[in-house]
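The complex is shown incomplete by one protein chain, all other protein chains being positioned as in the whole.
Residue numbering begins at 1 within each chain, and the chains themselves are lettered A and B in the order written.
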Amino acid sequence: MLILECPYCGVKAEETELTPGYEAHLKRFGPGSSDTEFEDYMFARKNPKGVHFERWRHVYGCGKWFLAARDTNTLEVFGTYPAQSSAPPADLQDKIKAKRPDWKGYK
Amino acid sequence: MSTRLSKGGRLIDRSAPQEFSFNGKTMRGLAGDTLAAALLANDQMLLGRSFKYHRPRGLVAAGPEEPNAIVGLGRDGRFEPNQRVTTTELFDGLEAASQNHWPTLEFDVGVINNTLSRFLPGGFYYKTFMWPRAAWKHVFEPIIRRSAGLGKAPTARDADRYEYTYSFCDVLILGGGIAGLQAALVAGASGARVMLLEQSAHWGGRAPVDGDVIEGKPAEVWINSAVQTLAALENVAMRLRTMGAGVYDHGYVLAEEKIADTTPGDGRPKHRLWRIRTAQIVTATGAIERPLSFAGNDIPGVMLAGSVREYVVNYAVSPGDRTVVVTNNDDAYRTAIALVQAGLAVPCIVDARASVTGDLPAKARAMGIRVETGKAIAKVKGGKRVTGVSLCVQAGEGAVLEEISCDAVAMSGGWSPVVHLWSHCGGKLIWDKTRAHFRPDASRPPTGQDGLAMVVPVGNANGAMTAAEALICGAKGGAAAAEAAGFKAEAKAAVAEAAPEADMEAVWIMPQGAGPALKAKMWLDYQNDVKVSDVQLAAREGYTSVEHTKRYTTLGMATDQGKLSNINGLAVLADALHEEIPQVGTTTFRPPYAPVTLGALAGESRGDIFQPLRKTPMHAWHEKNHAYFEPVGLWRRPYTFPRAGENHEQAVHREVLNTRTNLGLLDASTLGKIIVKGPDAGRFLDMLYTGVMSSLPVGKCRYGLMCSEQGFLSDDGVVARIDEDTWLCHTTSGGADRIHAWMEDWLQCEWWDWQVYTANVTEQLAQVAVVGPNARRVLEKLGGMDVSKETLPFMQWADGTLGGFPARVYRISFSGELSYEVAVPASMGLAFWEALHAAGAEFGAMVYGTEALHIMRAEKGFIMIGDETDGTIIPQDLNLGWAISKKKADFLGKRGQERNYLASPDRWKLAGFETLDGSVIQDGAYIPSAGKNANGQGNTQGRVTSTYFSPTLKKGIAMGLIKGGMDRLGDVVEFTTITGGVVKAKVVDPVFYDKDGEKNNV
Partner (left out) sequence: MSNAVSALGHASFDGFAKVREIGPIGMISLRAKADLPGLAAAIKAAVGTGVPAQRQIEIAGDKAAGWMSPDEYLLLLPYGETDAALAAIAEALRGQHHLAVTLSDARAVFRIEGAKADQVLAKLSPVDFATLGSKELRRTRAAQVAAAFWKDGDGYTLVCFRSVAAYVMGLLSHSATSGSEIS
């Protein structure tokens, strides 16, 4: 059972205090977008064995959504950061690159 | 025979006899006994029957690895099946009964399977399932159901209580033997928060049984001093009778504490489940001895050598008067020595090794014990009890050299580290060829959230098999764990006398050239009756993967999970496949290490607190007035309020008719209420709802729909504009938390620069729907607000006081009647509710429930989320296009609804239905159409979504989805019935009642 530190309240919350929200950093496509863009936005989800960026909500705590970078295979957590981020923080990306040289980036 | 010795027994109290019963027979034991020890002391060796062949089964072991001696304990509300006698502490009044036999333990009909055993080989279950279905159903299943299965499920409600506790530490040590104690001393001295758990009732593990000497004194002296030192440390917590059951991700560990097993009914929790989070885990879980595979190794009286020693030393119980020891290692000599020292006879030590030269064999020989090297047991003689063994040469095929009479056999095939907890979360193993066992591979540990090792194995569990090695390993492991958790530690170890032991020799079957007849009597898995011949058969039939072989033969799948059988079975499989053991690999170790009581896993979640039931402020009134409740999410809402002599249907019809003719009162407190406020609140709501909310004037209400991004309808409700930058959004009952979370998701993760705050005020307010022709009259009687048509017209709201209660009154209707929804503070909800009933008495006020609500909305053709919608329905399907803004550039779900298949004219759309005969269409009925689809199933063209008998119209009414929707008005279609028939219905306008809305327009 995972532990993720909520970047808002600093609680090292266990999984039962959290709710998962799937892949992070999706770009919303609304009216005017092509069928392919909308399909990607709605349905095309990454499922890597390795580094993954995902959304979590501290639902039994401060109620805030945050983002986490995690290895889906080893469950190593590289870091958590606020949901109000259009990209993972640069230092977090550097840390992941150092630990996982083969990592191709978050996009 | 087995009996209590007159002297010795380090754990028993001879001055405290305990009376207990086994199969109704009264027996006596001593305080400190395990049930196993007490049974042996009463010469009760036959304790059960095996799973498949119903062979007689006796004790094999002394710990949680015991495969055979499994009984039912207690009675009625405290009956527990499948309990190991070896881990059950004796107490005065204990009741035990053997299981898996019929009709009696001594005479078992199922033993017929034994004579038929050549028809029940490995894979029997799989092969049998292949036979004709009829044979399975009428022949095999009844026999197997009677003869198979372990224990009986309790029928009475569990009389005991259980609980969880959450606990946190830096270093968690699982196992309180000398390695665990040493690790705790080192980690404790570092200042780390240490937790030390031991599954049994005693610290120190096997060291005192083995006669180890630590710091120049008997192990027990050092153990006692270590325990005292640890107990004095504030940063160290210690628990006996607490088994580490499973190791999980990120340092999460489950452990089960046995609290009141020996004091049933004393009010304490029977068991407590510890949910522990730790930085580092030290597994000091010891080792388990392996049986040897020789013919007849399952006959009661054949036991593990280490366990025989444990019974003698700890409980002063001798499993037999004459015990033959059979081994492939030096450790079993300790058993022979202990038996002779206790005054018992050891006619022979049968050692498979050709040359035996170690210190322990020398000591045994010096005591005059006969040692036969290079020898094996050809066969054990006896039925329900060992009567003797025949010896042969290990290198041969089993030709008998001599027979030795004995009543017990102590066997040792070497020791396997308990690697379960290391392995649960991904720790890998390496094969130690010298000791013929798997042990943890320190270079491939389980890792935690930081990607670093989180488990440190020590002592026997790490392959450090002598006391001297175990202490050094424990100290190092304790220090490593403390340092990994951020503390400075010094790996100082106590020193144990090291008695050199000679290498063991891997012996997987005995004798090594045994033929089929012998192999068919060599048991690997005692509980599930898997023999050497079964595994070899599986290999011949192509089961080359150990995981497949396990499932095919059921090896290791019994309640002991193969603690004794896995390595031996693996070795037999490897041999049959001509491969090395590490190439064949092990099966996966999964939690729990040993069975955990279901009650402990449930914890406090039983009875009234099984799950949270949400109650409105009026809940107690509903109970008092005989409400029949239905679940709505976690809420309990009154479905109807039946009166004496009424069934539910009659009660519902009465409630509908009274509401339509007089006055109905509904507890609507569960309705979701969310405040949305801020400069961007209007813009936000325009994105959230399909309609426009930003243009709603202050004081007015508007019905709104919310869709998922895919465009599917997800919730509906009335929105009220409170002031310039504040709206109040009503959601469906049970939808408040979901919609509030949905709002916060968009505000936090997509439009975080928008200035909007939300607050879920659902529970702040009690809400009452006041419905019917007399609705206005009762509010006017309460007084305080002008609720006239002119001042408070339809779809408006007003604040004020009613009968002295601060109230917000919404003029909205979900029934078509003149209707107000009144919100008051929850703490006054009950008082307001009672005041309404009192004031409404003269107007025919009557409470109604959710079913009447549903019928009245269906009579008006109003959709219900969850009835007309199922997650695949867009508003357009329900003719709700009027509630979708055509002008807005964007709203959640707009792009989704533009997908071509959602815009298709072929989609089923909402219409009303009336049967030609006035009957009620059945729930779930479909409208078939001609032809078959690609799967050969009949085509359909629609289905019913809501169907009721309308008490108002005195006939069946329904809403449903049909291809063509309202274009089909007047068509007659057929709905299916559950019995395979059809009922004819006409497509009609779904507004069945008061089409012009006159009832509400007053």
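Operating definition for what follows: contacts are C-beta pairs under 8 Å (C-beta built on N, C-alpha and C of every residue); 3 or more make two chains touch, one makes a residue touch a chain.
Remember, it's a predicted structure, so these values are computed and weren't measured experimentally.
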item	value
Residue, one of B:Thr155, B:Gln228 or B:Gln611, that touches the chain absent here	B:Gln611
Sole contact to the chain not displayed, among B:Ser21, B:Asn224 or B:Ser827	B:Ser827
Touching the absent chain when the full complex is considered, from B:Gly93, B:Gly486, B:Gly515 or B:Pro679	B:Pro679
Hidden partner interface residues of chain A, rising order	8-11, 14, 16-17, 59-64
Residue numbers in chain B that touch the chain omitted from display	161, 163-168, 193, 237, 266-269, 272, 275, 277, 604-605, 608-609, 611-617, 634-635, 675, 677-679, 755, 757-759, 761-765, 801, 804-806, 825-828, 830-832, 835
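To be clear about the criterion, only the chains that are shown with their structure count from here on.
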item	value
Inter-centroid spacing, chain B versus chain A (mean Cα positions, whole Å)	29
Chain A partner contacts - residues on chain B that touch it in the complex	248-252, 277, 447-451, 709-710, 741, 744-745, 748-750, 752, 889-890, 894-896, 898-899
Sites on chain A touched by chain B in the complex	1-3, 14, 21, 28-33, 35, 38, 41-42, 55, 57, 59, 63-65, 71, 74-77, 83-84, 99
